[in-house]
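Just dropping this structure here.
The complex is shown incomplete by one protein chain, all other protein chains being positioned as in the whole.
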Amino acid sequence: MPTVEVSFTALPAHVRTARLVALAVARRAGVDEQILDEVRLAVGEACSRAVNVHQSKSPESPVMMRLTDEQDRFTVEVVDCGPLEDAMGEPSLGQLDAEALASPDATSEPIPDLLPPGFGLAVISGLVEDVAVTSDVDGTHVRMTWPATDVMAPESR
Amino acid sequence: MPTVEVSFTALPAHVRTARLVALAVARRAGVDEQILDEVRLAVGEACSRAVNVHQSKSPESPVMMRLTDEQDRFTVEVVDCGPLEDAMGEPSLGQLDAEALASPDATSEPIPDLLPPGFGLAVISGLVEDVAVTSDVDGTHVRMTWPATDVMAPESR
Amino acid sequence: MDLSLSTRTEGDRTVVTVGGEIDVYTAPKLREQLIDLVSSGNYHLVVDMESVDFLDSTGLGVLVGGLKRVRAHEGSLRLVCTQERILKIFRITGLTKVFPIHASVDEALKASD
Partner (left out) sequence: MDLSLSTRTEGDRTVVTVGGEIDVYTAPKLREQLIDLVSSGNYHLVVDMESVDFLDSTGLGVLVGGLKRVRAHEGSLRLVCTQERILKIFRITGLTKVFPIHASVDEALKASD
């Protein structure tokens, strides 16, 4: 069960580092080239979301990403420190109303650039087939799994 | 004090991941392009050494690398699980005898390809100006520091 | 890769050419650019995304914010994008219904509602 764990201070720049690591490990784990773009985007969404949660709730505590390569599955788990309610209150993709999002809400200034909380999770669930979002005392876990051929073991000679 | 911590199962493939992460974070931390090759090699040596220590002592426990970017210093610390004696017994660069290393020791078969334990540390101390090797109950810490300009903070607007 | 931005005027429209990665790290630069353009009176924007390698939901948020800003002035925000991997995220989020997406800058410049 080869595993890489990355913890990082909740800063946007580190989301890039997390994407880079996940991509390199996924490739090395034998995730199909066609799927790597999806991995990159999904990992970026999960980590950006976690960074946002931390910046508002607990800027000092690190975001954790765990990459696991076992048998024929490559799994990425991103853990933030946000409480249960956060994940529960977030809309599923079906509830997103693109028209409403973009309505010319000229009366409210400043115009918010952030999409509603949960938009990132909605993107992930639209993108990744095998995804589970759970909450426990540690915070919220986003766990995404892709098929892979295990090529990560040390050279066999 | 933006920090990235990477823990990885003690496998050679993950040493590449560690190098990749350290390089990306160092560049982002503003370490000079001229020094990046040195960072890459030193991090590779420290992590390879740690992987070797773990593989013989405790293959299940992860190797830890911590990247810290504070003010004008970029620091990499690699922690292995090896006990005090390991680090103490290792030769300093001055003690390495290149001729002896390469002597045609035809009587001993198989010919060992590994250089003596401690060779990696010797390379690091020959390469990096600011390096400290310490041991405590956790294991051995190799701590290397380079100058950097802090550009890691979030965009200031 | 970092974000690159350049703008030029074509008649009553302003073309913003974006390259690199639009993500949580770089999106603030794009937001600032769009805000600057709208506050200096450019209400008809064409955002050329052909050189964008990566776009995440933070980037989408900034584009949606831009759209709201120009709409507040009866303006428009058109996208130029033919890359499947970038189009995918617009499709997943339903934002293809909100943004006019064109196959070339020329097409976007000629288009009207």
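A, B and C are the chain letters, set down in written order, and residue numbers restart from 1 in every chain.
The working rule: a residue touches a chain if its C-beta (ideal position, glycine included) is under 8 Å from a C-beta of that chain, and two chains touch if they have at least 3 such contacts.
Note that the structure is predicted; figures quoted are calculated from it, not measured.
**Q** With the missing chain put back, one of B:V51, B:C81 or B:A148 would touch it. Which one?
**A** With B:V51, B:C81 or B:A148 as choices, the missing chain is touched by B:V51.
**Q** On chain B, where is the contact patch with the chain that was removed from view?
**A** Interface residues of chain B facing the absent chain: 12-13, 15-16, 37, 40-41, 44-45, 48, 51-52, 93, 96-99, 101-106, 111-115, 119-120, 122-123, 126-127.
Methods note: only the chains that are shown with their structure count from here on.
**Q** By CA centroids, point me to the most central chain in this structure.
**A** A
**Q** Compared with chain C, which chain's mean CA position is the farthest off?
**A** B
**Q** Can you compute the centre-to-centre distance for chain A and chain C, using the mean CA position of each chain? Integer Å is fine.
**A** 24
**Q** Using the average of all C-alpha atoms in each chain as its centre, how far is it in Å between chain A and chain B?
**A** About 29 Å separates the centre of chain A from that of chain B.
**Q** Counting only Cα atoms for the centres, state how far chain B is from chain C in Å.
**A** Those two chain centres are 44 Å apart.
**Q** Can you list the residues of chain A that touch 2 or more other chains?
**A** In chain A, residues 12-13, 16 touch at least two other chains, as defined above.
**Q** Got the chain C residues that touch at least 2 other chains?
**A** Touching at least two other chains: 25.
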